[in-house]
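Apart from one protein chain that is not included, each protein chain of the complex appears where it belongs.
In this document, chain identifiers A, B and C correspond to the written order of the chains, with residue numbering beginning at 1 in each.
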Amino acid sequence: MKALSVAVIGCGWAGARHARAFADQGATVSWAIDLDATRAGTVAKLQVGTRISADYREALADPNLTAVDICLTHDLHAPIAIEAARHGKHILCEKPIAATLAEADSMIEAAAKAGVVLMVAENEIFSPLYRRVRDLVAAGAIGKPALVQMVRGCYLEDSFKKERPWFLDERAAAGGMMMSGGVHDFEKLRMIVGEVTAVSARRAPQRFTDMQGDDTSIAMLRFANGAVGLMVQSFLMKNALTASGTEEHTLRIEGERGSIRAAGTSGGRIVLFSDNRADPLLSGTACETEIIVPEVDTFGLEVEHFITCVRDGGEPITTGRSMRRPLELVLAAYESMRTNREVELPLA
Amino acid sequence: MKALSVAVIGCGWAGARHARAFADQGATVSWAIDLDATRAGTVAKLQVGTRISADYREALADPNLTAVDICLTHDLHAPIAIEAARHGKHILCEKPIAATLAEADSMIEAAAKAGVVLMVAENEIFSPLYRRVRDLVAAGAIGKPALVQMVRGCYLEDSFKKERPWFLDERAAAGGMMMSGGVHDFEKLRMIVGEVTAVSARRAPQRFTDMQGDDTSIAMLRFANGAVGLMVQSFLMKNALTASGTEEHTLRIEGERGSIRAAGTSGGRIVLFSDNRADPLLSGTACETEIIVPEVDTFGLEVEHFITCVRDGGEPITTGRSMRRPLELVLAAYESMRTNREVELPLA
Amino acid sequence: MKALSVAVIGCGWAGARHARAFADQGATVSWAIDLDATRAGTVAKLQVGTRISADYREALADPNLTAVDICLTHDLHAPIAIEAARHGKHILCEKPIAATLAEADSMIEAAAKAGVVLMVAENEIFSPLYRRVRDLVAAGAIGKPALVQMVRGCYLEDSFKKERPWFLDERAAAGGMMMSGGVHDFEKLRMIVGEVTAVSARRAPQRFTDMQGDDTSIAMLRFANGAVGLMVQSFLMKNALTASGTEEHTLRIEGERGSIRAAGTSGGRIVLFSDNRADPLLSGTACETEIIVPEVDTFGLEVEHFITCVRDGGEPITTGRSMRRPLELVLAAYESMRTNREVELPLA
Partner (left out) sequence: MKALSVAVIGCGWAGARHARAFADQGATVSWAIDLDATRAGTVAKLQVGTRISADYREALADPNLTAVDICLTHDLHAPIAIEAARHGKHILCEKPIAATLAEADSMIEAAAKAGVVLMVAENEIFSPLYRRVRDLVAAGAIGKPALVQMVRGCYLEDSFKKERPWFLDERAAAGGMMMSGGVHDFEKLRMIVGEVTAVSARRAPQRFTDMQGDDTSIAMLRFANGAVGLMVQSFLMKNALTASGTEEHTLRIEGERGSIRAAGTSGGRIVLFSDNRADPLLSGTACETEIIVPEVDTFGLEVEHFITCVRDGGEPITTGRSMRRPLELVLAAYESMRTNREVELPLA
């Protein structure tokens, strides 16, 4: 079988990881596109024969190219994805799908019309940690969820700003932490707890004045199944963990018959308190179970899934259509920050 | 000096603790008032000479009585406090001050007119754990607070329901968890972070159908100084800690220069991450400091403070006037639960 | 049924706790014996009618007295217990049973001859935490034990020295930490893991020069079943836990099919890693179970057991004969500290 030929468009932090994953999966990274020739060159070194360019149109004109992998700033996802679809190229696009719902709709339409795969690279959905949480909740381990708490925190170090300066630009990032982090977390909540129907959000006083978007914001949620939730998105969390460079990702759900807590990103630990205990050694005891989920490379998993979908013609787990919703939830949160009112879904 | 003579009105869980504290502080518990003679009897056994009655009016008519300690259901605080004031008795009243703002105002007015002390028994304000957090924040250990998270959780065991059945009655309890727990936490937040200016709140699906008030509710807050906050009040938190009978109380604050976390009630641990590190051994290192605050009897501290105020004529830390505000915040939260809208303070 | 009449001989820290337990269990504390009248007086206040004396012989001469509770320094256990037996009084004696094996043998013989109960007040054997560990190990949760680690640590604060000054006197305490702490731990190890057959021990450099016995010592053990073990007994452990006044007690066992860890004294937490997992929710997962064992009053439990044995004529769990062995193990440890050689049991 012929190897999939892909152009990595945008060779920054995410693009470099995707490129490595494509190479590891046996795909051919035919093009490394970046305005910065050094960054494109670094990606090109992974395989023999990768061409470098500053203009993605060169790659789209390549008749042997099967797919594009868009790892650009959020405002550029839609225009380039639409153009790629018109050239008949399959599309893997970094999260969020786009900067606006109108852009997302155009992308979805263009891909449908061209008959190409449009997959959003929402890597955290592939995390075995959160899939295990989903499985436990779905198996009834804690009963019906009632209260959800989700926290994403890190500290905005200068090194991060240097590596991803576009992040400080509200237009390029289509917002701040609620966009970049929240879009992950809303989708994980949808996977684990169910649909979110209303969002209230507030923005903390800005700590980092060189960042235009929110560096810390919070949200209060209502779910279709009646559960309520709280969410924190913060670049201001300075503690021993984050100071050593690890993001703090925690999820906690109280259900009618138990509780579950998870900490980690692409692996980590789950603490389950469940009444469903079948082990006779533990009967009649107040006890918790700690489950360790080893780290995996979620970028590898999502790229592998994309390759499979392109090859076999299947629909991705994270289609454009399904990934429109977490964007919509983030936009609802921003509207609530502006108005101090709850915003119900879907957006008008 | 003559010992203070006090009538404990309501000899349930809180009344019994107060009575013991009065006895330990050298006061005379002259009356143990309860409709349930067994409970009154238990309190009366602490000292020789304590009289038992089902009617608090007997105690108010005692000319030697200096003070009353009201430990009744929340709806009875105001009528009895007002009557006590009219009899010239000093008043220690369990939290919340009353069930409504109008009631609280009447109590405050009656006490002022009679020239008696009106102190609300908000014991958690006396906790050395939260006072230490306040001191650290005030000393600038984390810089200006930006994001606050507060969680109060336990599991509503059958034994609790039996011991305090009025808790299940929305009228007697003047609400549910947001009233009983939130009134503590709003006051702690005011002490540590500053005034709260707006409250949004939501109620989780009810787990305990024999309880009328909210068994779990959450709130999103705005503070006068710009900080934002999240609060959880839940009777549904079942984990190894709560299953062994300990409430989970946590507070977490992110500031512009560090973070602080506290866990515990009348003692516990603080984890401080601060840039203000003066110790040369630790310079240039990402590090956290864990501070252990030994447990104290906060009921003893508040009763001691009340006795001092009565004896020396000073104003309590927790006057009726200052404790009106946490009640107002709880009522704002309930209004928000009804309307799904943010409620600004002060209430109209 | 007539209440058991007991004389508490030695009204210090342990005597006061025992006295309260006897009172709570419905026994009559007829005598409070102490050279220090204040301490005897404090114990006497618990019940109406308790007589105070500095001379235990007065109590032994009381024909209505059923039992004595010896809470004196370790060197006085034997002479008074033997005299009590001769007067036909049942005996509860604080741990260790005596200062020497010869003394212990004389006590056991005297009690047998007089037909009275001789129970050693080894309260930690009554801890539900360590009983649960024993049950889990006995049920095969970790397979055959192979490696055991036990740590007992606290910090020798000045307040402790003031409260129990005899502890600093090597003769009165019959040693140092290895005697006072080790005698508890050897018995717990025997209960959970099995008989100890050889002891090697070393003493750390002395930190507290006002203490004559070892303030820190360690031991390496061999068990009859082949397992090996390490033990730490230290008054030098200064950390956040011990600085807040809590002793650090941990036990850790590696078995052929799993591991178990326990932390706490009269309650605490167990972490079990076991292959015997029956719960289908958890199959195929690396996971640990945390079991919370609520605190109980182990002094109450041992006193209750003693009363039952006296009343019903049963044999105590902690007879003089069985409690001779942990003393022998401690003495073996001291011999090893002197010689730097392993000492095998039984002692010659």
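One rule holds for everything that comes next: contacts are C-beta pairs under 8 Å (C-beta built on N, C-alpha and C of every residue); 3 or more make two chains touch, one makes a residue touch a chain.
Here the structure is a predicted model, which means the values were calculated and not measured.
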{"item": "Displayed chains contacting the withheld chain", "value": "A, B, C"}
{"item": "From C:243, C:296 or C:317, residue that would touch the chain that is not displayed", "value": "C:243"}
{"item": "Residue of C:146, C:296 or C:317 in touch with the missing chain, whole complex considered", "value": "C:146"}
{"item": "Option from B:292, B:310, B:323 or B:343 whose C-beta touches the chain left out", "value": "B:292"}
{"item": "Where the unshown chain meets chain A, residue by residue", "value": "240-241, 243-245, 269, 290-294"}
{"item": "Chain C residues touching the omitted chain (full complex)", "value": "144, 146-147, 149, 151, 153, 198, 200, 202-205, 207, 216-220, 222, 225-230, 232, 234, 236-240, 243-244, 254, 256-259, 261, 271, 273, 286-288, 340-342"}
{"item": "Interface residues of chain B (partner: the chain not displayed)", "value": "132, 136, 139, 141, 271-272, 274, 276-282, 285-292, 294"}
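Keep this in mind: only the chains that are shown with their structure count from here on.
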{"item": "Equivalent interface positions on chain A and chain C, same or different at half", "value": "same"}
{"item": "Distance between the centres, which are taken as Cα means, of chain B and chain A, whole angstrom", "value": "42"}
{"item": "Between chain A and chain C, centroid-to-centroid distance (C-alpha), Å", "value": "57"}
{"item": "Residues of chain A engaged with two or more neighbouring chains", "value": "271, 286-288"}
